[in-house]
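Only one protein chain is missing; all other protein chains are in place.
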Amino acid sequence: MSASTTTQGNTAEYQADTNVGKIANFVDTRVGLSPIIKEFGRKIFPDHWSFMFGEVALYCFIILLLSGTFLAFWFDPTMVTTEYTGSYVPMQGVEMSAAYASSLNISFDIRGGLFLRQLHHWAALLFSVAIMVHMARIFFTGAFRRPRELNWVVGCLLFVMALVAGFSGYSLPDDVLSGNGLRIVDGLARSVPLVGAYISMLIFGGEFPGHGIIGRLYIVHVFIVPMIILALVVVHLFMVVVHKHTQFPGPGRTENNVVGFPVGPVYAAKAGGFFFIVFGVLAAIAATVQINAIWNYGPYDPSPVQAGSQPDWYMLWTDGALRIMPGNWPFTWEWDLFGLVTLPMAILLPIVALTVFIIGMFTWPWIERWVTKDNRVHNILDRPRNAPARTGLGVAAMVYYGVLMIAATGDLIATHFHLAVNDVIYLLRFLFFFGPIIAFIITRRVCLALQRKDREIVLHGRETGRVQQLPHGEFIEVHEPLDEYRRYKLVAFEDNQVLPAQQDAKGKVTGSEKLRGRLSRLFFEDRVAPVTPAELDAAHHEHAHDVHELESAGSSSSGH
Amino acid sequence: MKALSQKRRHPLALLALLVCALLLTGGLYAVATTTNQAKAAENYTASDVDEGSKLFISNCSTCHGMNGEGSDSGPSLVGVGAASVDFQVSTGRMPMQMQGPQAQVKPAQFNEEQTRQLAAYVASLGAGPEVPDEESLDVSQGDAANGAKVFLANCAMCHNAAGAGGALTRGKYAPSLMGVDEKQIYEAMQTGPQNMPVFNDANITPDEKRDVITYLKTMENNTDPGGFGLGSLGPVSEGLFIWTIGLLIIIGFAVWLTSRSA
């Protein structure tokens, strides 16, 4: 019997009543919609505001694709020289590249073009902000641990690609500001030992600035990088589906479940609505706040430059690294090796400083696993205070990044706070080395203090602000015990402790194991253990005593 | 009265006040510019020089010497010209309040007549750049496009492409050029006050100077087309905006979105 006769003869096949049902049924029987709906229709997502930044980044990316497509309709990515004839008076009759002229036309002669440019640029800034905040959330809550290490790496790649996307786009209008940015790229490329000058020639198609760079950056910006980002986003989201979302500790939340709201209808509405909110917020900013007024800078020309030459914020840290490096203090940082090779260490060392940060970021999940020997699956997040050493390190990394970022704004800090730019740089040179250490120590102490406060609250309850007098004259503040749900939130965390260096199979303690032991001590030596039920009982006994005294004296000591 | 004091707390009151203040300053500014333009190329009389000499001795000689020959605390003024005096005194930079990396702008200490007399006296010490005439400051005859070229090549490196100012070494800075009087811009180019280089007429011709002024006034007279300009400081202020206000708005929505409704 053939398949067709089976279908024809099968009277039991589902028949939809409504029109929508009929269409759905048609699609389902052709491509199989039901399993997808079964998988995703009631999938659970936990709710926490800090979980939304990945979505913000995704939505920014969609907005970037949309606004970028519109901009591409009018943008001319060539460096052919033309004479500007548009309606912006100060540039009328000026020779400029077609790229710059078309950017001016988008701003002044395409209706709504200025809005699209501003929307695109603001979305790019928010895109990178959202990625960074999202990464910070993942880091501080320990969400990169098994099984999510690979997704952390994909996220790091997305972060790097966002930088490439941003920088290549920033350079496209071919104005003086971004052109000087490219000039710095030329200087950086040239600094690479042995092959640097050749790399610069390959990038620019000859000597800087050449005739090709805008066209090359254009294909990078509108095709190569967006395609890579898109592919990485797909992988990123696929892994989120495989792993299901992490959740904060709390009553009912275990390593083996996920508690929250179903996609249909609540989460779909919230997440879908959030897209429109992000779009609306960006549109409101683009309508009211001007960004990258390229018309002020003029067409790219190697001679002029302007005060306050900085890249967009996400590249500031690279510029800052170049700024705080002294060029010949205490000795010259340009080395001629044997009269054969010149090494510009004043550029190479800042590049090393940046690379260390990037490598540390990519490999952190493995570094932490090596130190803690913790290879278990973690679906419950750490509250940042419950991982004091990691939180301290995270803040130290933020200070490291922040010092470099602020260094790039040294001249503006100087003029706005009436300081000398030299002094600002001297201070930042000091902070580059000592800031992260100070930040680590302070942050870890703050985390431990917060943990102790949690302990106090669990043991003695929440402070109510009501003061009462005991019969023997002592004043006490009445503490209200926590209910079991709130209490569980404060006690449900892992009690890590130092794991000293271990002998290996041959009975020897290797050097790297000793280092690991020392790091483990740094991580866990100072620790605050979660309250145990026994401790709580003991605390209750003590309180019961006070309360008993209070009650027995109830009538005699009235109203305080 | 009561009604007024109640309305004072109305949210729109602040807006109304701002509008009034803007109109007032705009009007004053218009008056100020016309009076400046009325003052054409100077012909100083002997009495101007005389009066100026008196003012000089009582106000400037401590640093610049009894005859303007200069001292350890102030440079010689022989040959700096009337333009230099007019610039320094009318912007309040001179007399200086205290020694520092550079003289600060403050309310002028001398009125127009006194400034003129001081200029007359210093001009009599030795030939130097004169106060520009009305024609060289008439922006309606200037070419903003050429001005933009000259400005970007010669001025933007210190004063920023939008004339917002910038940092120099060791606490010195190039001031913002927005809201600066035409004549003062011209004189600054001509005389190179503080650490600013001199742009003499052989370097930037009088016509080109007028073009630069035209370009600056063009930027000043037109609003930023894209909205609030964030001080025209470029990517840093934009980054600061998105990290503060932008991020706060997004966090606000995220918190609202994930919170339970009451």
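Think of it as A and B in the order they're written, each chain with its own count starting at 1.
Quick note on the criterion: a contact is a pair of C-beta atoms (placed from the backbone, for glycine too) under 8 Å apart; a residue touches a chain by one contact, two chains touch by 3 or more.
Keep this in mind: contacts and distances are computed from a predicted model.
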* Going by UniProt, what is the name of the one chain that was not included in the view, given "NADH-quinone oxidoreductase subunit N", "Spore germination protein KB", "Cytochrome bc1 complex Rieske iron-sulfur subunit" or "Glutamyl-tRNA(Gln) amidotransferase subunit A"? -> "Cytochrome bc1 complex Rieske iron-sulfur subunit"
* Which residue of A:Asp28, A:Glu456 or A:Glu494 touches the chain not shown here -> A:Glu494
* Structure fact -> The one residue from B:Thr45, B:Ser73, B:Gln97 or B:Asn195 touching the chain left out of view is B:Asn195
* Given the contact definition stated above, which residue among A:Ser103, A:Ser309 or A:Asn386 touches the chain not shown here? -> A:Ser309
* Structure fact -> Even though one chain is not shown, subunit B touches it at residues 139-140, 142, 144, 149-150, 153-154, 157-158, 166, 168-170, 172, 174, 192, 194-200, 202-203, 208, 214, 217-219, 221-227, 256-257, 259-262
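The criterion applied here is as follows: only the chains that are shown with their structure count from here on.
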* Quick one: report the Å distance separating subunit A from subunit B, using the average Cα coordinate of each chain. => 42
* Structure fact -> In their shared complex, subunit A is touched by residues of subunit B numbered 101, 144-145, 147-149, 152-153, 156-162, 164-171, 173-174, 215, 218-219, 224-230, 232-236, 238-243, 246-247, 249-251, 253-255, 257-259
* Asked: So in the complex, which bits of subunit A are touching subunit B?
  -> 47-53, 56, 89-94, 107-108, 114, 118, 121-122, 125-126, 129-130, 133, 176-177, 270, 273-274, 277-278, 281, 285, 287-293, 296-298, 301, 303-314, 316, 408-412, 414-415, 418-423
